[in-house]
Structure formats: C-alpha cells, structure tokens
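Shown here: the complex without one of its protein chains, the others still in place.
By written order: A and B. Residues from 1 in each chain.
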Amino acid sequence: MIEKGKISSLQMAMIMYPVVVATGDLFIPAVTAKHANRDLWISPLWGSLIGFFVVYIIFQLHKLFPKETLIQQTERIFGRIVGKIIGISFLFVMLQINSQIIRQYGQFVGNVFLVKTPILIVIGSIVLVCGFAVRGGLEVIARCAQLFVPIVLLTWVLFFILLIPDMEPRNMLPIMAKGILPSIKGAIPQAAIFEHFVLLTFMLPYLTDLKKGMKWGVISVFITMLTLVLITMSSLFIFGDITSELAFPVMIAIRYIEMAGFIEHLEALMMAIWVIGTFLKISTYYYVFVLGISQWLHLSDYRPMVFPSGFLLIAFSIWVATDVQEFLHFLSTVSYFQSASFEIGIPTILLLAALAQKKIRKNKEGKKG
Amino acid sequence: MDVFKKLVRKGYVSSQTKISADKLQDITGMQIPLSLELNENLQTLQTIYENCLYVVFHNFLISGKTNALLIFIEGLSDKDMINEYVLTPLSQGTSEVQESTPIVQNKISLSNHKEVKTFEEVIEQVSMGNPVLLIDKEMNGIALNLSKWEHRSIQEPVAEPIIKGPREGFTETLSVNMSLLLRKIKSPLFKMNSVKLGRYTQTQIVVAYIEGLADPNLVQEVMNRLERIDMDGVLESGYIEEMIEDNPFSPFPQLLTTERPDAVAAQLLEGRVSILVDGTPIVIVVPTTLFSLLQSPEDYYQRFMISSMIRWLRYLFVVIALVAPSVYVAILTYHQEMVPTTLLLSISKSREDIPFPAFFEALLMEITFEALREAGIRLPKQVGSAVSIVGALVIGQAATAAGLVSSPMVMVVALTGIASFMIPHYSTGVSFRLLRFPLMILAGILGLLGVVLGMITIVIHLCTLRSFGVPYMTPLAPMKTRDMKDVLVRAPWWMLKTRPHLTGAGNKYRQSPGEIPGSSKGDESE
Partner (left out) sequence: MKLSYLFICGAVFILLSGCWDRVEVNDLALILGSAVDKNKNNTIEISAQVFIPKKSGGGEQGGMSSDGGNGNTLVRSATGVTVADALSKLKMKLPREAFWGHSKILVIGEKMAEEGISDLVDFMMRSPEARVRKKVFISKGSAKHTLELISPLERSTVEVLREMTEIHSVMDTPIKRLAQMMAGNANAAAVPWIEILPPEPDVKKNQTVPYIKGTAIFKKDKMVGHIDDKVTQGVLWLRNEMRTTTISVAPSEAEGLVTLNVIKNKSELVPKINDNQWSITVKINPVASLIENTTNLSYKNPNFSNELEKDLNEAIENRVKKALAQVQKEMNADIFGFSEAFYRKYPKKWEQTKDQWNEIFPKVKVYVQVASKLVSTGQADTGISRPEKEVKKK
C-alpha cells in the first residue's frame, strides 16, 4: 500500500462535497440556465441520479476487489496489458479534466479579479499550493477538507440569508411549463460534475470504517445536490429570466448584495471561498492522478511524482485551448462525452466485466462439482 | 583506557587530567569503583577536582580512630547540617576498632542517605550538592542528602497571570517543582522517572505521568527521545523542546510549555506526559494540539458560559492577529469595491499625502510594532509603562501627523497587536505574529487571492503536523465529536465526562455519570 494514511467515511464525504460544488456553483448554472431556463433548479435533482449511480458502481467494484483502487482493479479484471492500457487512458483523462478545471479557475480569477496578472502566475500558485497538500497525503487533504468545508458551507448560508430580501420566489413559476425536457437538457452539465464522484474509488481502500462508507457516500451526493439546488434557485429568484444571459449568475448575485448600507460588493469574499473550494477539488484530482500513476507504475512511494505532475498540470492547462471561445465551446460539447465515457463508462464496464467473470467462474465450478 | 575516554566524554574528567591509566581498574568496563585506601581515593579525587576552588575536602577521624573524608561543594551543601548532624556525632566518642559503614550510618542522625560505589557516583552526588563521606578501608562511601542552596521563592508566574485561580508558579529547583505537582496529584499512580542530560551540566530531567491514564507507548516514546539527546549542556527546557519535537522546521510549537502547576496537573489528568527540567521553571507537556495551545487554565475556573464566550473571542482574535494587516492591504489595493463607500472616501482622504503604498506602510508599521514589543520586554520595569504610552500614542500620533502613515493603518496595527496579546501561550502567539509577515507579502502581490493561498498553505502545514503522534489539529481534523465540546465551547464540568480521545483512550471516563448539579441533588444521599 503506497498510501499509509487512513481516513474516516465522514472525511471522505467532506472531501467529495467541494469537488462537485466548487465548479457547480460557478460555471454550471449559466450553462444549465441556457437549456433549462426557469426549471434550472430541477436539473441538479436529475444530475444527482448520476451521482448515486456512480457511487453505487464504485462500491460494488470495491466489494468485489477490496482495498484496491480502479487502476489496480482494471489490471485484475482485464489482465495486465489491457488493464494497463485502460488504466493509463483513465489517468490521462483525470489529468486532462484536472487541467480543464485549473484553466477554468485561472480564467475566472484572471478575468474578473486579477485582470492584469499573467494567467501563469494564477495557475502556478494554485498548483503549487495543491502540490503541498498532495505531498502530505490523503490524510492531510481529508483534514483540510474537514476544516474548510464547514467554513465554506457557513459562508454560503450567509450569502443566502443576505440575498433573501432580494429574492422573488415567483420567478420560479410556472414550473415545468415546457414539460420535463428543458430540465433534463439542463441536467447534462450537472451530471458532468456529479460524475466526479468516481474519485471515491481512490479513497475507499483507505477507509477506517468501510461499513459506513456507502451511507456517507450517499449523504455526500445528497447534500451536494441540495446545495446546488439552493444555489441555482437563489440565482433564479434574483434574476429571473436573465439568468441564462449572465456568465456567472451566482457571482453577480453576490455582487448584488447590499445591506445595512455597508455590506456590499462581497464578491471578493466569495472569490476567497471559491478558491478554497477549488483548492480542495484540484488537490483531490491531483492526488488521484499521482496515486494512480504510482500504482500503475508499481512505485513504492508516490511522493516523488507530486511536483513533476504539477508541472504537467500547468502545461496541460495552458494547452487545453488556445483561447476562451474555443475553451467554452469544448466545455459545452466535447467535454461531456469525454468525462462521461471515462468517469461513468469505464467503471460500469469494469463492473459488468467483473460480474460476468464471476458468473463464468461460478458456472465452471458448478460444472466441475 | 577506553573507560578513561568514557569519563572524558561524559564530562567528568577533562582530557588533560594527569591520571595514569594503571590506577584505573576496569571491572565492569563501565564504572570505576572506589578503592579501599582512603588516600588513593583522596588523590584521585583531588586530581579530578584540580583547580576546583569550590570543592572542600575535609579529613577527620571518626571516633578518634577511623580515617574519613568528607567531600562537598560549599554553597551547594547545607554546612550547618553537616556540622551538626554529621561531623559532631561522628567525631565524638572513641572506638577501638575500625568502624564500618553501617555503624557509621547509624551514628549519623539523618534520614536520607545512599551508598556510592564508584567515582562516577561520587562525582554525581557531590555535583548535586550532596556531601559524600568516604571511610578508610570501606568499599562504599555514603552520600548524604544535605543539598541546600539559595533559590527564588514561589511566586506568581509572570508570563501567565490569571484572575481566578492559584498563583503558584514553578521555580528553578527541581525538587520544589516536583513538590508542587505532588501537592496536586496525590496518588501512587503518579509516576516520575528521571534522566540526566547534558555532558557538562548533568541536568536532571524528570518525566512525570499518571499510570493508567497515559498511554504507555507515549511514555516510552518520550523516554526514548530524551535519552537520545547528547549535547554539552541542557540549560533550559527550550533546548530539550527543540531536540525532541516531531517537526523542527515548523513555526508552530509542538509542545506545551507552562509555568503553572495547575495547568500541568490538569494536562496530566488528561493522559499527557510532562517533562520537568532542573534549573528552569518552564515545564513541558506532551503531546499537545493547537487548541490546547490556545487555552488558558483560567478557562476551566470560570463559569462555562463566560469561558465559552471568551474562547470564541480568542479564536476570532487569533484569526484577526494573523490576517488583519494582510486583509487590509489586500482590500485597499486590489478590491476597493468591498469597502463601504463612506469609509473608502474617508480612507482615501487620509491617505492622500502618504508617500508609501499601502503595502510598505503596513510592513513598516508592523515591523516597528514588533520592535517596540521586543524592546518593551528588555526595559526595566519602571521605564516599561512609559515606553508603551510613548510608543503607542505619541509615535503613532506623530507619525500620522508627519504624514508618514495613515491613521487607518495605525488602527489596524493596534488591533493586530491587541489581538496577538489575546493568545495565552507566548510561543504560539509568536508563531502567529511571525506568520503575518509572509501573508502581508502575499497580500501585496496577489491581493485577497494571495491571502487565501497563504492561509491554505498554513492550514495544510498545520494538518501535516503531529505532536508525538497526535495530529496537531485534533479534534477538529480529524474530527472527534466527543472532544469538540471542550474546543468549540467550554462545556461545564458536569458534561466533561470523557477524557480526550487520543491520550486518554485507555481510560475513558473521568467522572461518574449524572454529575449535573441542581438544587434537588443535595437530597439524594437521604
């Protein structure tokens, strides 16, 4: 076992929460709104179904091959060569998705807050900090999550409360005027982030209390869904129809807060909270990649891989797209398929293959005996 | 010859001593026993103690017949007691035969003595202030427990005053400190082990713990780490602190140091281990968490609601002490839209003629403040209060008037200063004070993003720290809900039923159930 740390299932749930919510509260509402319009708050409900599905599959795989992560499981199920190919492509996609996230982060912070700062500094600084966390290992990431997630949650609640005077719940009506289709179309970007729950496969082997693991996994999906529903609902209540026209409705909503004459323009605070959430998300993906590569190469320790992976991440995030339009286009079309096929598709195929193998083995033994 | 080397290495003997090798008998290879001939012993000791003005060699006859030698260090031994209870009874009377050690021992009207067999032990006892009596033709000498020296009386610890609670503090004498602890914990399960460290200082270190409460592995680990220390001298517990901590490169202290016996006793009752060092009133307690370092023993003597409020206030101000200047600089130079308009207009008015950018102004003021604080510690008491008034008011005022700094900046720096005084444990306070400078630099470069990244890095570091195996951020991360009631708030004593998880796991309950008080509870016994 390369990773000697152990985490509890509560910590695991806490790690996964910002992984989804960090981008889900920034980039996703706009895309969802474009498809779903007033029903955009229903979309997270559909998206969470994917979340539950992924959690279930990962758990079943873990039951069949305990104490192993996806990379090790693929080698078991498909044999060394095919397993290694699948493993490396999975890891490559992890790297890619992570660099997309980093690029989005850099784009957002760069365009809105630190306009003149070169994007390399913004990206480099966050990768460096995440590198420190990954070097510390799973336990450190879990502890950071335990410390930060309550703060992030509380701040979101605070923002929500501060926005209540400006909300108009009537904007929600009529519900599902055009039927169920818009909210389902809007659920596609939501599903794209709920797929991130596949990262659980890299944490399950290190749980101290595996029995509670499934329970906490489900709770994590549920609370994530609730948060996303609340966030999308609040932007809908404030902006109504123009939600789909705004690039970052949540941020503009927070910018809209003005209370007691002096609480205003809190978006810098929101950026701080969002950076914390993104830090946790990037660190988790980063850790998964480092651990995965170390397992794929059968290394004894993953620590030397941390900083070289960091460089790779920075380079990839620059290469992902040449400019913003191309990037946005990629995000709204190709990326769904890429992430879906790897984050949902591969685990499902693995599980089916494993179950099939089990059945064949059973039949063989049945015939023998 | 290698035994000689050992003496040299242990610091007993300087390598320039002219002891000839054949005088040393190597029986066990480890110790050099006393010889039967008093003269030989005298010669050896005189050579060892050559040029040692402070050692007294007193030759006398016991009962007029037996030759005896009393060695002691004037100033460390109680001369009156020696004269009265040792020399007088021994010199009296006559005897025909050679007196042996047991007979001599009976003549001495003292309660505590022990036998010494080797030169090493003789030197050890004499250095500790215990006179050693060597008798001609006897294998063993007698070390008498008659050490006495001038020391400070028990006073209130200067650096840790409290309003409500005991005002005793440790002193520099180990036996006094031990007695202070023994007055608090009166159980035979209270164990103390001793180690001697430092080649030249031979400082006695006592490791105290309560058996059954402290994890035996922990005690063993502490002893291992202490015994590993091999240095010239251990003058203060700080030396030991740096030699046994888990992460020497961290800005945060990983051991709790305190001058208060009640604090130490409370920690011991939670299953921790304490290290007392002779010569310093500062006692070390391990393991510790960040939250223990942010507590004051007074928290437990006041009522729980008050203590909880003060605890929250303290946490708030710890954060302020760390980030206030950075956030101020960040918002003022990068995120001016966050400031309420009225405030921004007045700040811009007051900054109109300031030559420095906000970042340098902040750096300047903070460094000046730190310098003032350090200077204030070194000043004699009479001048101290005047300087604080001078420093705070006049300099701040004058600097603003001269147009060097703006008054909002002085406000922020003053607030930070006050906030850092809120931290009861000095070393922790220093760590936080130190860390705000990198945060300020980050704020100056990247604004609020820099501050957030800096804070994240600090948190990551805190999460990787361990103190003797206990994660530094327990019980917040990893989350132990049972222990949270003593961290987030201060639960009343009748609710603190369980011992902290990581140290007292073996013995969970510290109270019997149903301790909640009430007016009806008095009748229960009837």
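Keep this in mind: contacts are C-beta pairs under 8 Å (C-beta built on N, C-alpha and C of every residue); 3 or more make two chains touch, one makes a residue touch a chain.
What you see is a predicted model, and the numbers here were worked out from it, not measured in a lab.
S.K.: For the chain that does not appear here, which of the shown chains does it touch in the whole complex?
M.R.: A, B
S.K.: Using the touch definition up top, pick the residue from A:11, A:117, A:309 or A:335 that touches the left-out chain.
M.R.: Among A:11, A:117, A:309 or A:335, only A:117 touches the chain that is not shown.
S.K.: Hey, which of B:159, B:178, B:310 or B:344 is the one touching the hidden chain?
M.R.: If we include the chain that is not displayed, B:344 is the one touching it.
S.K.: Could you tell me which of A:242, A:324 or A:352 touches the chain that is not displayed?
M.R.: A:242
S.K.: In the complete complex, the non-displayed chain touches which residues of chain B?
M.R.: 332-334, 336-337, 341-342, 344-354, 357-359, 400-401, 403, 406-408, 444-447
S.K.: Going by the touch rule given at the top, which residues of chain A touch the chain that is not shown?
M.R.: Considering the whole complex, chain A reaches the absent chain at 111-118, 121, 170, 173-174, 177-178, 238-242, 245-246, 252, 255-256, 258, 264-265.
We take it that only the chains that are shown with their structure count from here on.
S.K.: Measuring centre to centre with CA averages, how many angstrom lie between chain A and chain B?
M.R.: 47
S.K.: Taking the touch rule as given, give the residues of chain B at its contact with chain A in the complex, in rising order.
M.R.: Touching chain A: residues 331, 334-335, 337-338, 340-343, 446-453, 456-457, 459-461, 463-464, 471, 473, 476-479 of chain B.
S.K.: Mind pulling up the chain A residues that touch chain B in the complex?
M.R.: 7-8, 10-11, 109, 113-114, 117, 121-122, 125-126, 129, 132-133, 136, 139-140, 142-144, 146-148, 261-266, 268-269, 271-272, 275-276, 279
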